[in-house]
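A single protein chain has been removed from this complex, and every other one stays in its place.
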Amino acid sequence: MYRFASDYQEGCHPRILKALTQTNLEQTVGYGCDPYCDTARDLIRAAAKAPDADVHFLMGGTQANATVVSALLRPHQGVLCAETGHIAVHESGAIEATGHKVITLPSADGKLTAKQVEDFINDHYADANHEHTVQPGMVYISHPTENGTLYTRRELYDLSRICRAYHVPLYMDGARLAYALTAGGNDLTLEEIAAKVDVLCIGGTKCGALFGEAVMILKKGLKSDFRYLLKQRGGMLAKGRLLGLQFLTLFTDGLYTEIAEKANRQADKIRDALKKSEFPLLYQGNSNQIFTVVTDDILAVWNESFAFDVWGKTDKYHTVIRICTSWATDDEAVKELIDAIKNAGA
Amino acid sequence: MYRFASDYQEGCHPRILKALTQTNLEQTVGYGCDPYCDTARDLIRAAAKAPDADVHFLMGGTQANATVVSALLRPHQGVLCAETGHIAVHESGAIEATGHKVITLPSADGKLTAKQVEDFINDHYADANHEHTVQPGMVYISHPTENGTLYTRRELYDLSRICRAYHVPLYMDGARLAYALTAGGNDLTLEEIAAKVDVLCIGGTKCGALFGEAVMILKKGLKSDFRYLLKQRGGMLAKGRLLGLQFLTLFTDGLYTEIAEKANRQADKIRDALKKSEFPLLYQGNSNQIFTVVTDDILAVWNESFAFDVWGKTDKYHTVIRICTSWATDDEAVKELIDAIKNAGA
Amino acid sequence: MYRFASDYQEGCHPRILKALTQTNLEQTVGYGCDPYCDTARDLIRAAAKAPDADVHFLMGGTQANATVVSALLRPHQGVLCAETGHIAVHESGAIEATGHKVITLPSADGKLTAKQVEDFINDHYADANHEHTVQPGMVYISHPTENGTLYTRRELYDLSRICRAYHVPLYMDGARLAYALTAGGNDLTLEEIAAKVDVLCIGGTKCGALFGEAVMILKKGLKSDFRYLLKQRGGMLAKGRLLGLQFLTLFTDGLYTEIAEKANRQADKIRDALKKSEFPLLYQGNSNQIFTVVTDDILAVWNESFAFDVWGKTDKYHTVIRICTSWATDDEAVKELIDAIKNAGA
Partner (left out) sequence: MYRFASDYQEGCHPRILKALTQTNLEQTVGYGCDPYCDTARDLIRAAAKAPDADVHFLMGGTQANATVVSALLRPHQGVLCAETGHIAVHESGAIEATGHKVITLPSADGKLTAKQVEDFINDHYADANHEHTVQPGMVYISHPTENGTLYTRRELYDLSRICRAYHVPLYMDGARLAYALTAGGNDLTLEEIAAKVDVLCIGGTKCGALFGEAVMILKKGLKSDFRYLLKQRGGMLAKGRLLGLQFLTLFTDGLYTEIAEKANRQADKIRDALKKSEFPLLYQGNSNQIFTVVTDDILAVWNESFAFDVWGKTDKYHTVIRICTSWATDDEAVKELIDAIKNAGA
């Protein structure tokens, strides 16, 4: 049984484990104030060409999202996001638990458009009773989205322009950012992203770390007192160096990119096999997540050898599955899966 | 420079690192549903002789406390705790951020008494306007306390009796529980504790793990839906097995006890030296935290070689410091510190 | 200029003002513990044939909804409601501010169906990752709905059956309940409603009072400690007798019914005129709210003499308006409006 269900089924990239092992007996101060965290912050700022950004390390994505949203909003404000957004769907109401509404906009592919955001904000203020409704206070996007799709440079720049015109901060949840930066067809660099969003979460957990997310606060006015919020929301790790060491390793010698490139290549091979066998690819995009539809008979056979993430049913006899690759995805397992795809398609 | 400032300045006990390394490439499901977590849960239940307890793993103490408190209380209820309690003082308002008041009671040594709790509850309901005040909904104690003191069996049993008589759950924050269980003079076993409290947090972070706290829910009526709350409060680790593996290791071959015994022995040696040199020991208790008062001149000398946690000032010329030991505390460093104490006392 | 924009544009029914005036100099205890409140509670319980219900008085609808929802839910639970529901749209995120998600279901007419609720709950628990999503913890319906539609007896009984089968409390927001109970075609009595919902809010503000909502808690397990929550959410009026006196008056000699019957009759006359002049009636239902579509040219003419609530645009040239009547609606004004409708239709 080989698991293609997600990109967080193994431990971490061996170089990270090595870094943890080599430094295990060293003494450092806690709470993210150690030299490893400082170095990791510098490396991230350099990679994003954002020398003035604040960088904070948190343990997980739900925590990072709730902490950022609660840091940016006043109580009467909500966060705009695609109806498929992780914060809208899969975080057990973490945002609402901080007091804020997640305002969802329709999306077929997981992306928001600049026009949707602009129209929503204009409609809000055009309503004579807008004070009776939740004020749009920030915009959340995920990149890649939960459907594996990617914003183009044009799309992100348009969103950023609208957000800035209306003074509404733009937050990008990059839980799988590495896979976006290295996907075929991607036209956005980390530097360009950092120039256009106001807060950016650079994911570690799904990109080769044991755990950890790096939150970059790029806009000056949003920086103050974030460490209080880190602590309050449970995200300030006592042995904070564990986060510093992991991101330091990921951002040394291009490991963050290398990890994602390998995963994307494996995904490309599987995508090719699915296309050849005429299985549908549900969304555009060449990152490490693949969504397809299979008959339940085929799925039953595949499930003897492979685990996938079940995404839903299209009808009584068909299931949407997600196939996910990672730094650890085994060549042999990919070959076996491709054979299974060929057999099923025949 | 050797750091005696806290018990979380190094990585983790080598056996834990070994377990993480050996299993690194294995694939498991996420979110705490893997076999390592299951085994760790069984080991903890067995150690506490609480076969029916639910066991959940979280990443840190602030997170564990906020998740437990918000799980147990209704909106109009608060949590009773000593004025020195960690949730009252050092969690940046994490409890209040979930909507609940921390109701503090005076304490000279970090402990609450059964009488204090009983009187407070009786006074609350005797007030004709009690509905205008926060209802006491649960009791929080730490063991060892933030001052390193320990509840005796009699004290804990009395507290438990009162809490049960008034149907107010008793929650013990055992961030440093290992050190209590192994301290000289301790008369409480893990089994006895588990029989008398309703929820127990068994600390990993400060007891040899990289990170991690195990929350045992012992009372049946408090168990339902806790995993939703784990997720909502950011405490459900994607690679949950990291927590399972760490607690599995800690509860195999008595490692949890072994770690604490070593730290306590080192602390005993330092305590003895302080006594001999007539430095005051501020609180009763023989666990891994030592509180003493030194002149600022002595402290300046010591700080050339050692780091301590500064706890406050008693007057213009004297400082309260905390000396803390751990599984990693070096014999040589202890000897040097003892020498420094002797020299200062002379 | 005559205002048909809402049912809360005047003060209160003269009998209420009389009651306030006659008792103005009497001394009573505060906070809803006075004899007038007690009598009002008894009258409401008698009217609903619910002798065991708890009755609490609050000042406004948003307050009542937020207090009820926060009293009924645990932190990981959300409230199911139609996408048009008042709590979803027009309360500035009051529910989210208590930490809970409003889970919206599609609705063309403002009503939820039993099947929608059942399917949602079943889908929730069928999802292997349901702990990563908000748990449906209660159901909110409004009656009449925000569109003026009414639940039939069959619809309400079905909803109630499903809610009870799944142990999910059913809460009815009856901000305009009087108009539902007296509308043409209505087949539900107050007694039947009280037997089928778990919490019921009986509106005063929009039904002839100066202000005030009466919350009936019908299900035993939901009653405890509600007064703490009243106080905490700002709903416990110091001079609570003002609420008691108003509801006492409304539930004496059938005033609550009389007020609504008059308003509904006025609305019926306007509805007839609209039908005759072939203006569309947007939703079914014969209570005091009428929704129609007019050209902007006609609206401009009408607005010289009348104010309406603007509900939105159907296209560039047409506007949806709401026409609303009340106990105070003037016969002469109704006649003038009917004339205007005839003229516009001609």
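Chains: A, B and C, in written order; residue numbering restarts at 1 for each.
Note that in this section a residue touches a chain if its C-beta (ideal position, glycine included) is under 8 Å from a C-beta of that chain, and two chains touch if they have at least 3 such contacts.
The model shown is predicted, which means the values in this text are computed figures rather than measured ones.
Looking at the complete complex, one finds that the omitted chain is in touch with A, B, C.
Screening B:V29, B:V89 or B:L105 for touch with the missing chain picks out B:V89. The omitted chain makes contact with just one of the residues B:D34, B:E131, B:D173 or B:E213: B:E131. Of the listed residues C:V117, C:I217, C:M236 or C:L282, the one in contact with the hidden chain in the full complex is C:M236. For the chain missing from the display, the contacting residue among B:K101, B:R227 or B:R322 is B:K101, taking the whole complex into account. Against the chain not displayed here, subunit B makes contact via residues 75-76, 78, 89-93, 96-102, 128-129, 131-134, 310. Where subunit A meets the chain that is not shown, the touching residues are 70-71, 74-76, 98-99, 131-132, 135, 225, 227-232, 236. Of the residues in subunit C, those that touch the hidden partner chain are 2-3, 5-6, 8-12, 14, 17, 20-21, 23-30, 59-63, 66-67, 91-94, 97-98, 205-206, 210-211, 228-229, 231-239, 242, 328.
Here, only the chains that are shown with their structure count from here on.
No other two chains have as many C-beta pairs in contact as A-B. A summary of chain positions shows that the Cα centroid lying nearest the centre of all protein Cα atoms is that of chain A.
Centroids of subunit B and subunit C (each the mean of its C-alpha atoms) stand 50 Å apart. Note on chain placement: the centre of subunit A and the centre of subunit C lie 42 Å apart, centres being C-alpha means. Chain centres here are Cα averages; for subunit A and subunit B they lie 34 Å apart.
Among all residues of subunit A, those that touch two or more other chains are 91-93, 97-98.
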